[in-house]
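These notes concern the structure reproduced below.
All protein chains of the complex are present and in place, except for one that has been dropped.
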Amino acid sequence: MTRHYSALSLLREGLNGQRGWQPAWEDADPKPRYDAIVIGGGGHGLATAYYLAKNHGITKVALIERGWIGGGNTGRNTTIIRSNYFFPETAAFFEFALKLYEGLSHELNYNIMFSQRGMWMLGHDRHGMEMLRRSANAMRLNGIDAELHDEAAVRAEIPGLNTAARFPILGGLNQPRAGSARHDAVAWGYARGASALGVDIIQNCEVQGFLIEDGHVRGVETSRGTIRSETVGMAVAGHSTVVAEKAGVRLPINSYALQAFVSEPVKPCLDTVLLSPATGTYLSQSDKGELVIGAGLDLYLSYAQRGNLPWMERAAAGVIELFPAFSRMRFLRQWAGICDVVHDSTPIIGATDLGGFYVNCGWGTGGFKAIPAGGWCLAHAMATGTSHPLAAAFGIERFKTGALIDEASASGIAH
Amino acid sequence: MADSNPTALLRRTGPDVADIVRPGLSVRTETGLGIAKLRIFGRAADARFQEIAGIAPPLPCREIGSGDLAFAWLAPGEWLITGAEAAVAAWVERATALGADDLLAIDFSHARTAFLLEGESARAALAAHCPLDLWPDAFPAGAAARSLLGDTGLFIARLADTGDAPRFRIIVDQTMAAYAGRLFARA
Amino acid sequence: MLLITCPHCGPRAEIEYRCGGEAHVERPGPHDQVSDQAWADYLFYRANPKGGHRERWLHVAGCGQWFNVARDTITHEIAAVYPMGETLAEGSAA
Partner (left out) sequence: MSGRRSEGGAIDRSKPISFRWAGKSYQGYAGDTLASALIANGVSIIGRSFKYHRPRGLIAAGLEEPNGIVQLEAGAVTVPNVKATQIELYEGLSATPVNAKPSVEFDLLAVNSLFKRFIPAAFYYKTFFWPSWRLFEPSIRKAAGLGDAPAERDPDHYEHRFAHVDTLIVGSGAAGLAAAEAAAALPGNERVMLVEADFEYGGGLLSAAEPVEGLAPLAWRDAALARLRAAPNMLLLNRTMASGFYDHGLVALYERVSDHLPPEQRSGPRQRLWKVRCKKVILATGAFERPIAFSGNDLPGVMLASAAQTYARRYGALAGTRAVLCTNNDGAYDAAFALHDLGCTVAAIVDSRAAPGAGADAARQRGIEILAGFVPLAAKGRRAVRGLEVAALGGGVRRRIACDTILTSDGWNPAVHLHSQAGGSLAYNEGLQAFLPKGAPQDAISVGAAAGILDSDTAIDAARAAMRGEPVEAPVQAAVGPTRRFADGDTRAQTAWLDFQNDVTVADVQLASRENFRSVEHLKRYTTLGMASDQGKTSNVAGIHVLSGLLKTPAPAIGTTKFRPPFDPVTIGAFAGRAVGEDLAPLARTPSHAAQVALGAKMENYGGWLRPAYFPQAGESEQQTIAREVHAVRRSAGLFDASTLGKIEVKGPDAAEFLQRIYVGGVRTLKVGQCRYGLMLSEHGIVYDDGVFARIGEDHFLVGTTSGHAAAITETLHEWLQCEWPHLRVLVENVTTGWAVMNIAGPKAREIFAAVGTDIDLSADAFAHMQYRAGTVGGVPARVQRVSFTGELSYEIAVPWGYGAALWDALMEAGQPHRITPFGVESLMAMRIEKGFLHVGSDTDGTTYPQDLGFGPAIAKKKDDFVGRRSTMRPDGLREDRRQLVGLEVTDGGPPIEVGAHVLPADATEARGTQGWVTSSVYSPTLERPIAMALVERGRDRMGETVRIWDLGQWRAARIADPRFFDPAGERTHG
């Protein structure tokens, strides 16, 4: 049976009718007790399970997923990976994630197709350019690659971009190491890695309650029975408050639907990731050829992964503003994911008031890029009971003290 | 726009929007239309309106005429008054002169631009940008509402029909008049 | 795109409205007697339910009035619309 992936093994399997491949991960039935339970089979949950085993030697781990792994936001996001963050805490964390991403295909022996074609944040007016400069400097002072370019350079770098538009483009901030990756591969790669290290991946199993004694978690009630453990981690994105509430833990999170769209696939026409703050549009072209386009949040609570028409219109207008020629291309599919939004758009990672219960949430619209670091830090917290230094500032106390790390504000939005 | 103030030394200018006249649709700016708002707070607002205006207030989403003026419901305790500029200005002055502290009357004639839309295609021209149901029975003559016209807000009232074709008055912020004009030019 | 019935103007499209989040959140005070936790609760902690939710909406492009809506956050079904300052009678839907 073939387990290792390489060109050679493909060749061998080709001669064998591709019949020797092992399951990428094994499905497990829940056992009564584990050393640790991870709730949520998205990227963060799967990475947590993997690093519990890999970094901490804890292999008796149950990864519990309500549906199918990777079916949450990890499987429906616009896959932008970047570390162009402003504050030192977030910059260090997301840069760590990006570095892990750079080595992830090899680490997991799974091609996640991390495509470092750069990411441009556009400046549409004088103030926008000043904010980009502020960010570029902050990034470089945090040891992250950043280049600030004027209009001419942007135009040269991104053919077809309309810089003399309603929202003219005066320049842009490029992070050359940013890019995008194949979202599904990240989930599957971690699942395969975790499974190989002995983690039980349990799909179609919903956490419906918690066993709690003396202020400490003792296990979870699921649709497939009770599973015991003294250490439980949660990474369920848009469902964070719903699950945490069952453990009596409150979180400052609102769940909103974020929409995305893909066009029909076309030959390469966009070589980088683009974000236009004025139009709220971000887009890139996947390796398969679709334009992958993101929109904004519908700002009312939603647990429906449905698309909405107004955002489709706005995103389309944004695309045409940037690339008037794309007007004649066609949208192929529209969908949405439920994001766990916190006020300062910085995650919450770490312990809660309930002993043994750790959370990883608050990713909002931007947690795909964080998956390796989010899993790393949650695993660290679960294994050691202490916050990983990189996640130390991401505790829930900040909502009480006011020590928010407000990245949105750093992009110049004052509210 | 006409100059309503004979003592003015300063010349008045209005938004420069070309009228559109073509088969089935005419869109003209209504120069000289006075536009004002009356606001009254409290539960007794309707009764106060009657005291001040001398007529019962219009029902929600309706406009009624009284003398030279039309009064449209905008919100509880909020009405739009339209008519000849001088008449509207005089009305606002009278209301203000009452000195009552529960009301605010403001002349918006300079702040807004009004258009008259008529013709069989008027409804379609509006439906391109306005989410309201303007179907005859949903929006009969005498109906009035605030809503959207593309990216800007609008006030719309259905006036008496001209012949078989519907006639609408729409009012937008004067800074958006050119935009509205462009939208209709394309309709 | 939701269709929300403004208590004053009748059914109108979502694009005419703005959602103001959970309804009936009380503003604690006076300011010098509110604990950090109580203030954090007021600013950040919401019920965020999956299912029935009461929230306030503003009819921005219409009458400019705020009102309350009882809406299901999964189906978006609207069970009731009721004025600002009132609470929904117990037992009514959502």
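Chains: A, B and C, in written order; residue numbering restarts at 1 for each.
Simple rule for what comes next: a residue touches a chain if its C-beta (ideal position, glycine included) is under 8 Å from a C-beta of that chain, and two chains touch if they have at least 3 such contacts.
This one's a predicted model, so the numbers in the text were calculated from it and none came from an experiment.
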| item | value |
| --- | --- |
| Touched by the hidden chain, restricted to displayed chains | A, B, C |
| Residue among A:Gly248, A:Gly289, A:Gly355 or A:Gly395 touching the omitted chain | A:Gly289 |
| Residue in contact with the excluded chain [from A:Arg134, A:Arg155, A:Arg228 or A:Lys246] | A:Arg134 |
| Hidden-chain contact residue, picked from the options A:Met121, A:Val319, A:Cys339 or A:Leu354 | A:Val319 |
| Touch residues of subunit C, complete complex, unshown partner | 1-3, 13, 18, 20, 27-31, 34, 36, 39, 43, 56, 58, 60, 64-66, 75-76, 84-85 |
| In subunit A, positions touching the absent partner | 5-7, 9-11, 14-15, 17-19, 21-27, 67-68, 70-71, 75, 88, 105-106, 110-116, 124-127, 130-138, 140-143, 148, 160, 162, 165-168, 182, 184-185, 188-189, 203, 263-269, 279, 285, 287-289, 306-309, 312-317, 319-321, 324-335, 343, 398, 400-404, 406, 408-410, 412-415 |
| Missing-partner contacts on subunit B, residue numbers | 1, 5, 7-14, 37, 39-42, 101-104, 106-111, 124, 127-133, 135, 137-138, 150-152, 173-176, 178-179, 182-183, 186 |
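Going forward, only the chains that are shown with their structure count from here on.
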| item | value |
| --- | --- |
| Centroid spacing, where centroids are CA-atom means, of subunit B and subunit C in whole angstrom | 31 |
| Interchain centroid distance [CA atoms averaged], subunit A/subunit C, Å | 30 |
| Centre-of-Cα separation between subunit B and subunit A, whole angstrom | 50 |
| Sequence positions of subunit A contacting 2 or more other chains | none |
| Multi-partner residues of subunit C (each touching 2 or more other chains) | 15 |
| For the subunit C and subunit A complex, residues of the former touching the latter | 1, 14-15, 18-19, 21, 36-37, 40, 43-50, 53, 55, 71, 73-76 |
| Subunit A - residues contacting subunit C, complex | 239, 241-242, 250-255, 299-304, 308-310, 342-343, 399-402 |
| Complex contact set, residues of subunit C against subunit B | 8-10, 12-13, 15-16, 61-65 |
